[in-house]
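A protein chain is absent from this complex, but the other protein chains hold their places.
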Amino acid sequence: MVRVAIAGASGYTGFELIRIMGQHPEVALTTITSRAQMGQRLDDFYPAFRGHFELVFQEPDPEILTRNADLVFTALPHQAAMDMVPALLDRGVKVIDLSADYRFRDPAVYEAWYQPHKTPELLTEAVYGLPELYRDAISRARLVGNPGCYPTSIILAAAPLLHYGLVRPETVIADSKSGVSGAGRGASLAVHFCEVNEGFKAYKVCEHRHTPEIEQELGRLAGRPVTINFTPHLVPMSRGILSTVYASIESGVSPERIDEAFRSFYTEAPFVRLCRRGEFPSTLQVRGSNHCDLGWRVDPRTQRVVVVSVIDNLTRGASGQAVCNLNLMCGLPETAGLAAAPWQP
Amino acid sequence: MVRVAIAGASGYTGFELIRIMGQHPEVALTTITSRAQMGQRLDDFYPAFRGHFELVFQEPDPEILTRNADLVFTALPHQAAMDMVPALLDRGVKVIDLSADYRFRDPAVYEAWYQPHKTPELLTEAVYGLPELYRDAISRARLVGNPGCYPTSIILAAAPLLHYGLVRPETVIADSKSGVSGAGRGASLAVHFCEVNEGFKAYKVCEHRHTPEIEQELGRLAGRPVTINFTPHLVPMSRGILSTVYASIESGVSPERIDEAFRSFYTEAPFVRLCRRGEFPSTLQVRGSNHCDLGWRVDPRTQRVVVVSVIDNLTRGASGQAVCNLNLMCGLPETAGLAAAPWQP
Amino acid sequence: MVRVAIAGASGYTGFELIRIMGQHPEVALTTITSRAQMGQRLDDFYPAFRGHFELVFQEPDPEILTRNADLVFTALPHQAAMDMVPALLDRGVKVIDLSADYRFRDPAVYEAWYQPHKTPELLTEAVYGLPELYRDAISRARLVGNPGCYPTSIILAAAPLLHYGLVRPETVIADSKSGVSGAGRGASLAVHFCEVNEGFKAYKVCEHRHTPEIEQELGRLAGRPVTINFTPHLVPMSRGILSTVYASIESGVSPERIDEAFRSFYTEAPFVRLCRRGEFPSTLQVRGSNHCDLGWRVDPRTQRVVVVSVIDNLTRGASGQAVCNLNLMCGLPETAGLAAAPWQP
Partner (left out) sequence: MVRVAIAGASGYTGFELIRIMGQHPEVALTTITSRAQMGQRLDDFYPAFRGHFELVFQEPDPEILTRNADLVFTALPHQAAMDMVPALLDRGVKVIDLSADYRFRDPAVYEAWYQPHKTPELLTEAVYGLPELYRDAISRARLVGNPGCYPTSIILAAAPLLHYGLVRPETVIADSKSGVSGAGRGASLAVHFCEVNEGFKAYKVCEHRHTPEIEQELGRLAGRPVTINFTPHLVPMSRGILSTVYASIESGVSPERIDEAFRSFYTEAPFVRLCRRGEFPSTLQVRGSNHCDLGWRVDPRTQRVVVVSVIDNLTRGASGQAVCNLNLMCGLPETAGLAAAPWQP
């Protein structure tokens, strides 16, 4: 059994991590911490967990977190993560960080979009935790930067196209739509039921911090720098992200070539499911699962390909993917703890 | 392994049965049938199941259903169930029927609220599948009538009060609120998104067919006939039932006596969870699980007790309870396949 | 033209008051105040109002509020209202207070459920602003206590039954369900979209502060003290209240007598609409209007009558009713500014 601790376990991402741990045959969740809920029983804070877990929120201290753990998930805000991670690694555990702090190769990019980085030297070592792109490196990693939710949905949609050189990288546009849980559990007017319900909107247009993360990975796939437009929107629903990705195809690329690219790129990917031709996925069909479902179509009128990807933002976009990374880092089957079917309706 | 078949597997109840089977360590789902979807792959009909099941909908024929099954779930409409069940029993399988056809002891009651019964003789044998009340009888049963969703939520809320004689049975009022999936997957104006959204309403006031089912069980608990008011309402959400049950307490009954009644009645019930004093449950905390969570309060001003119960109408109110009954009928642990924590948010 | 000011105009109730003023042919809205938004343009705070109003939030000062006003709406929290109202009345304006501070005849009742009252002498003068019960007194009033949203829905449902002595007052139970806007516009975990969505729940069971307000009015109608059970629930929708009211009928009362009671009690009530026999209303059919729609049924099995009422909690349950009171107080037609049809879907 892999012994696991979670730092920052009281939010939606923490809930989802704990829920998945409860189904995982090879993992024992030993420790959860939360500064705000310190001392409280988990099942008082989340009555949903009554009868399932006996845990109590503890102080978010490296010593406590590593005492009974082989691996620690850090589900902390940006900045707080990099304050904690080095001390955890020093104590010999593996770390999967769910913040943005260890997702970037180039500290300058992180610093341009976030703030000064305190441990830039760790960026060289950290692996970007998208299994479809870095399965082997993750398997050997001590520190994984778990991808953002939007980037996961967009990179998986565009990867085959860029990897095989089928589209012009500078034409990529990603129009994304997310459920509200992506904003976290903190109270604010922006997530008030009456402001969200019937109130579809775009936000952080041309300035969302997931942009450089997407560009980093698309650039690696394309073999050269890529600059994109990324527009996030808020959907009146709790869970799910759908990204609609547009790109102009290179001259002469046939729809069949595109189909083939998706099939061959994802041959070994247990969590990527391809729609039949002409079908497009709904967020409903991946809810509660680690799947990313993809549909696409070439428009012969405009010579663009349109790819639609759906994920559950809390599972594939955060905690499920983190558990998948744990599986790889600890030599477990990639799908351990993640085999349950999606929820519907 | 228990081999299982489902007759009428294409609706929401069928989906939920299949989903749970996929997590059940002791069950193999071998056969699904659906007249409307006959010949279609399950994962074409429900893309959510892609990669999880290789099944194809077959003809709803007793021979086909029993060929590779030890137990059959019949998730058919009223009437269609009693056309099918005798033939299944004759072929030696156990049956859990999710319709109303085998929930009543007295054929006259069934016939007064539904239609003529074709196999009244089976009503003597059929066991009402509410494990908290009939655990032993279910364990020995060949045929179980799986309870309705509303009755499950109301009977569990009122049972301790009536069993211990703490309230006046003729004062019981049950005001229930259900998510839309309770209406099934068939298209109709009543379930059109734009008619449901922002459109809370009561329906079938004083005439819902779950009334006699609730009265049958409350009467058994009280030791005498009970007549109640039951008012169902439709909530703009997909899953969940909350029932608010009112009853006048017998003179001299203290709040502590009520607390004790709930605790002792449900000592051995793994799926009933009691709230702390002064707390009341939300449907959110049981979603996707077989739990029934209960909160209650005695109002000293009116000498009434108010009990609030929540269940997931598709899990505890139908398919999860059916699997629990399967566990009991087949000598498996009561919680097998049902141990996963609820989903949130 | 009646010149009007609003104290505390930045919440949902304020928005709704302003919106209705914009359609009112006989009213000029001159002044809005808000401590938190002081100095901000209304249409910056609420872009919905761009092009409709040129107002700026001012300081909530009695001098400012009364400078250009014949009547002031106070849409302030409990307690803040009674700090403001006397100073407004002293300056010679009429006041409609939307808080609970002027709804009670007996200061002791107010003080038992709220806090000490600072101006108990005004309670003698204040009129409870439910036009169907107090049309004449409202017409002559200088100070109106605008009813609570739940009380409006419940009192209108039960009034004919108690007024004509058709039910036993001590058997009244009111089970109410409200949209989220009833909780106001303040941010909190309780109104976070992800906590509300799919999370139906009861709250303040047996202890909601609207209880004594309902009892005061039902008691007046019955001619003797009435004690009830009132249970509020939160519905995942923005607007609307549905109350289901139960009462045991007096011996020998026929369904026809009940029908007649509703018809004759509401003969002159332009905003109360009665359903046809066997029909029950949905919150959708009153959205954005000042209507209260009523349906009812006598259950011959239990000798109880079940009444269902629906209102829009922000319109009939607050701002629309306040405007109706303004109309009466200022000698305008009762329906002025309130004649537009409901919104659907």
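Letters A, B and C name the chains as they come in the text, with residue numbers starting at 1 for each one.
One rule holds for everything that comes next: a residue touches a chain if its C-beta (ideal position, glycine included) is under 8 Å from a C-beta of that chain, and two chains touch if they have at least 3 such contacts.
Here the structure is a predicted model, which means the values were calculated and not measured.
*Asks:* Looking at the whole complex, which visible chains does the left-out chain touch?
*Replies:* The chain that is not shown is in contact with A, B, C.
*Asks:* Give the residue, chosen from B:Ser153, B:Asn197, B:Thr211 or B:Ser309, that touches the chain omitted from the document.
*Replies:* B:Asn197
*Asks:* In the complete complex, which positions of chain B touch the hidden chain?
*Replies:* Residues of chain B in contact with the hidden chain: 12, 180-181, 185, 187-189, 191-194, 196-198, 236-238.
*Asks:* By the contact definition given up top, give the residues of chain A that touch the hidden chain.
*Replies:* Contacting residues on chain A, toward the hidden partner: 170, 173, 175, 177, 179, 194-195, 197-203, 205-206, 227-229, 231, 233, 235-240, 242, 244, 246, 280-284, 287, 295, 297, 299, 301-302, 304, 306, 308, 310, 345.
*Asks:* Where does chain C touch the missing chain, residue by residue?
*Replies:* For chain C, the residues touching the absent chain are 12, 15, 18-19, 22-23, 44, 46-53, 181, 238-239, 270, 273, 275-276, 279, 281, 284-289, 291, 293, 339-345.
Heads up, the rule we're going with is that only the chains that are shown with their structure count from here on.
*Asks:* Can the chain contact pattern be summarised as a line, a ring, a star, a complete graph, or none of these (other)?
*Replies:* complete
*Asks:* Which one of the chains is farthest from chain A, going by Cα centres?
*Replies:* Centre of mass proxy via C-alpha means gives C as farthest from chain A.
*Asks:* Taking each chain's centre as the mean position of its Cα atoms, how many Å separate chain B from chain C?
*Replies:* Here chain B and chain C have centroids separated by 39 Å.
*Asks:* Just curious, how far off is chain C from chain A if you go by their C-alpha centres, in Å?
*Replies:* 46
*Asks:* Need the CA-centroid distance for the pair chain A / chain B, whole Å please.
*Replies:* 36
*Asks:* I need the residues of chain B touching at least two other chains; which ones are they?
*Replies:* Each of 238-239, 281, 284, 287, 345 in chain B touches at least two other chains.
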